[in-house]
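Can you read through this structure? Questions will come right after.
As you look at this complex, bear in mind that one protein chain is not there, while each of the others sits in place.
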Amino acid sequence: MRYLKLLTIFYKNSILKELEYRVNFLSNAFMSVFWLVWGIVGVSIFFLHRDTMGDWTYPEVLMVVGLFTFFTGVMESLLRPNVGAVIEQIRDGTFDFVLTKPVNAQFIASLRSIVIWRLVDVIIGIAVIVYALGQLHVTPTPTQIGFFLVMIASAVAIVYSIWLVMVSFAFWFVKIDNITELFYAFYEAGRYPVTIYRGVVRVLLTFIVPIAFITTFPASALLGRIDPTTTIIGFVFAIGSFIASNRFWNFALRYYSSASS
Amino acid sequence: MSNNFPIHVEHLCKYYSVHQKESGLAGSLKSFVRRKYTDVKAVDDVSFTIGAGEIVGFLGPNGAGKTTTLKVLSGLLYPTRGVARVLGFTPSERRAAFLRQITLVMGQKQQLSWDLPALETFLVNAAIYEIPDDQFKKTMRELTELLELAPLLKKQVRKLSLGERMKCELAAALLHRPQVLFLDEPTIGLDVTMQTKIRQFVCDYNERYGATIILTSHYMADVTALCQRVIVIDHGKLLYDGDLRALAEKIAPHKLIRVEFSQPLNGQRLEEYGEVVSARDQHAELLIPRDATSDVAARMLAQLPIADVTIEEPPIEDVITRVFEQAAKARAERGEKDEDEE
Partner (left out) sequence: MLRKYSALLRRAMGLMLEYRASIVIWMLTGVMPLVMLAVWFSLAEGGPIAGYSQNDFVSYYLLMTLVRQLTNVWVIWELDYEIRHGDLSIKLLHPINPIHEYIASHLADKAFRLWILVPLALVAWLIFPTIHYDVTPITLTLFFGALAAAWILRFLSQYCFGILAFWISQAITLNEIWFAGMLMLGGVVAPLDLFPDQVRVIANYLPFRFMLSFPVEIVSGRLTPTDLLVGSIAMIFWVAFFVVLYRWLWSRGIRQFSAFGA
């Protein structure tokens, strides 16, 4: 309850802050649409030459593209301004103010602000998913929607855990402000269904940098391409990563050296 | 016991592992291949206790370990060894109940949101510290009055001057009426008027709430105005802990005798009494070895046409400088190099 009240204040303040920079809204909205079109054009090139990508038809791949955009929005509006900003705060020492507050540091560090403009990506992503469903003439069953929501929640937890772990490294290595860019580079692989990748690459993208859980699996759930066991595995995997990342964060906190004059 | 002493530190050590780098391209390449790590002893076996309501000044040159000690005490840093207890808590556990009763103000870092009015940050802190509405209003009123905040609250922080921002920072840090204050260079970069105001405010706060305060500052005036007791740290080691004036007596080997003559001197030489600091017209200042002060003063009174004489401690800045010089000399004699990092 108290944390809910805090969240309200946090978000009110960051929306106030965002309103200071209104130009950002237009340019962000424009860029979201631009990158979406870019992604669809890219996918279209594959379908010029082949009818399926790793057994996925064009509208099915579109759904993966929609999820890719959706999670780009989640990361840009919720992760980069919070967890992502921790690296900068560690570097200039203002992370002190997070640690000296009588509220769980991970809570403040993870949820203090929101970049509302980037929620445009979330909305566009959902629109593409709905459009793809229309193209497929498919109406998902309640069970499929249920699995889909579980997979989305798991994916959010997994993405968050990855970011938290990446950022935790900044407690030891201050000069790694670009580590989140590294994640984005691998995230590019999530534009396409993971079944397109072969051998080592697929294992890597499923378990090491678990991009598959973020875009492919929720899409599979909605398309009824996934069995309950995989959903449960995904869910357990998400909880596992969440706990592990939290442990790692707490461990890394001990090495905070509080930059100062 | 911790009730008697809000702050209790015993054999506290904080070491950093730092990699060494030689200068230049060759040095970079060399450390690229193989890195050498050494421990820097930021705080080395420091013990002290501070009683409720005390204002204690931390003195020491840059890198002496003052800020590190404050950060250990506020729970930001894990001590390498030793005990630190604040209000009965172990700071590094960062319990909410502990954090609610302390505050850390750093002159060089700010918690206020740059793009928002300071009031918004105050409201956030009120929520974070769970300050009841009526108490928040009361504290805001008091702080607004003490710090003259009224015209600043609604302005965006980026539009405030440095001094105005520092006043708002202090208010943000004290909204929850902490019992223990760690002030790290709170007046740095401010002009003299603003320094005096901040100083007065700290004094008022201490009187009003009986808060325990540790203060570090480069400005001796801050320390002499606020603190009776000082703790001197250099190279991580505690050199002195006690009364500020007693420090002067203990360290400074000389006293300053200021004399005024009833008539110009004719030929009498002042040098035979002690080291002449200045001599102009009918005034003179001499440094006299501490033990000999009364003898010399008596001799001067008997032999010279003296209208007035005062015996003073030398300026505290000089005393402190002397403390560090002596410590450096002692280290040199023990064969240690001046910089531990080397």
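Letters A and B name the chains as they come in the text, with residue numbers starting at 1 for each one.
FYI, a contact is a pair of C-beta atoms (placed from the backbone, for glycine too) under 8 Å apart; a residue touches a chain by one contact, two chains touch by 3 or more.
This is a predicted model, so every value here is computed, not measured.
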{"item": "Residue, one of A:31, A:85, A:138 or A:233, that touches the chain absent here", "value": "A:31"}
{"item": "Residue touching the undisplayed chain, where the options are A:10, A:117 or A:197", "value": "A:197"}
{"item": "Where the unshown chain meets chain A, residue by residue", "value": "23, 27, 31, 34-35, 38, 41-42, 45-46, 48-50, 53-54, 173, 175-179, 181-182, 184-186, 188-189, 192, 196-198, 201"}
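Note that in this section only the chains that are shown with their structure count from here on.
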{"item": "Chain A-touching residues of chain B, taken from the complex the two chains share", "value": "16, 62, 67, 71, 74-78, 94, 96-100, 102-104, 106, 108-111, 113, 115-116, 120, 123-124, 127-130, 185"}
{"item": "Chain A - residues contacting chain B, complex", "value": "2, 5-6, 9-10, 13, 16-17, 20, 92-94, 96-97, 99-103, 105, 108, 254, 256-258, 260-261"}
